[in-house]
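Yeah, one chain of the complex is gone here, protein chain that is, but the others are all in their spots.
Per-chain residue numbering starts at 1, and chain names A, B and C are given in the order in which the chains are listed.
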């Protein structure tokens, strides 16, 4: 079982938290702690042996922690996720395969697409696909249709797997810290549209991808994972797109693993990741 | 011996070039060719056996190549370089060690510093150090003093090894395509000052460095090499600076090796690199 | 179109080859050449504009090349491949997704499994699955059954995507240089069974995977691609297996791309790879 805590820092926090756990007679298998001294903020991830009743621990911890502490006692149930897509298959394909063979670390409840392109591959894996076109609709109408689909499910995370629509602030707020996006560049380089075209024109020797939580500032949310892949002068812009897809797939898979394993804490615009 | 050629593309270029070489009865050991089809530009790097008279080949090649062809027949003499520094030692230290043990692939003629900080380490390796302070001077006066030092030597390249002064257009033009800089970021992210502070605040998971030729557009010249190093939430801004220095040292070393081995061709704002 | 040539080296080869191509009035878009001076062996990969009749070029090249030259003029038709599997899904899943979306660079004709485990996922993608169990059979009987299936197809390559049977010399010989395997270690470390267990016990900080052509010496064929992934003390042996699967998938995908794009030449026990 995994326990995540973040709160204001003070002397003796680790002792108090570990004391609560020791009193329950359970063993700490792994523990990683971090204090952001500039922010005076304490973060910890604790893995304990066995499965416990989450509620009592939560209450006991709450009692000894500073006011405003965020405590997550992961009851070891699998996360549930909805994947949003447009036309590109590479991230979705990887997620569907892992989901099908039960190694995603979460369960894909459905896929929502603003194009019908990826309906077929979802059907092959018996995953419901909801086609919600955006064309000829006001943004708020379109988004409320998407929300209607999402609300049919009780979901933990929305995964934007190359979903090419910009979400409105109200949509993002509704799912705060629960939307994960894969951005096709090594943020903050090449923010915005056509990053591979930009990268090609700049003649870079590496291209990257960034998985991040979505906030209202486009491309500006807390970064979960970043990786790069080398390119060279012989790459056309479309070769860069192809390489980019490889790295996008890998980075999103990595980020999802980190999130689903309860390794990611968010504070302001940054993440603390206990790998 | 290495032959570098770039010119307008046309059918039969490789045959004609290889024909010139075959007529001389010498063997091509390695050959890499690239055509930029968008630019209709042909690039080739040819390694041939043995040492030849450069001039006759150059003339024979000139005769069969399109007008405006750039031909470099590397006469296998070692490049000569001048290193410009400010206060940071890491890139210079690496260069001096390699130079001392004759593995730099070039000869360091002297070091020019706008601070006296690195004079001592140069002296330890018997490398002349010229202290040219910039303080209380007009930029053109300062730069002309630097140029005066440079002109004492017959040099091939200027290496900016953490040289923290922005060069004027007239200085850059004087040494066009001959100034190599190490930039403390994964360009084009974090252009400008304090990139590590920017990276820290953005919460990135990788930081990078970029070695590039200097042009008048600051941070915008043709990129030679880029690499990244992972960082995480436990890094303070100064930890990022420290990691950044490691990667800066490595990237500059790599870029210098590529340039000194005649593997880099420049066309407009990009490089073709035959590794 | 891609032309691959390997032969004994001699002076003037590039000129003669390029001459043949120039005479046909076609343009060389990219050319990479390598001479193994220890072996006195010449290798070249040439990309030319447009689609040509393969046969005339082949004949013209044959005429000017040393005896025994191997010439492949790729007629731009897609490769056809058969995938062999046992129980593990990760490499097959990646191949099926790419194949389904036409980005594999080859066409999967069928999958052969010595266990029925992966039949279902093949069916979902409409790929024929042949279940050829090995149990209670002599090796030669089993292999002849596999060969019978293979021979129903006209195939270019056999891909061993975590196929856990050791092939006999006669099988390997029948498909010489046409069998690609993914080996679960950074060869030549941890040769043989249970490499992740071995890696765990040795306490390594990186684990790797190797894609190679299969020869009679188990784990000893020409290497096509290798990559590594970092691990640490917190990894159990089964965590290493999981990380290993990620890297196996990535390395096999990379190797297949190189082979299908005609970038790999084999000489003795090594490959020349023109990336």
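We adopt the following convention: contacts are C-beta pairs under 8 Å (C-beta built on N, C-alpha and C of every residue); 3 or more make two chains touch, one makes a residue touch a chain.
Everything numeric in this text was worked out from a predicted model, so none of it was measured.
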Residue of C:12, C:93, C:113 or C:222 in touch with the missing chain, whole complex considered: C:222
Residue, one of C:42, C:190 or C:260, that touches the chain absent here: C:190
Residues in chain A touching the chain absent from view: 9-19, 21-22, 25-35, 37, 44
Footprint left on chain C by the chain that the document does not show: 34, 36, 186-190, 202-206, 208, 222-228, 232-234, 269-273, 275
Residues of chain B in contact with the chain not shown: 30, 89-90, 93-94, 96-97, 100-101, 103, 121, 124-125, 234, 242, 246, 250, 253
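Here is the rule we go by: only the chains that are shown with their structure count from here on.
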Fraction-based call for chain C against chain B, same above half, different below: same
Chain A-chain B separation of Cα centroids, rounded to whole Å: 40
Euclidean distance of C-alpha centroids - chain B vs chain C, Å: 37
Residue numbers of chain B (touch at least two other chains): 34
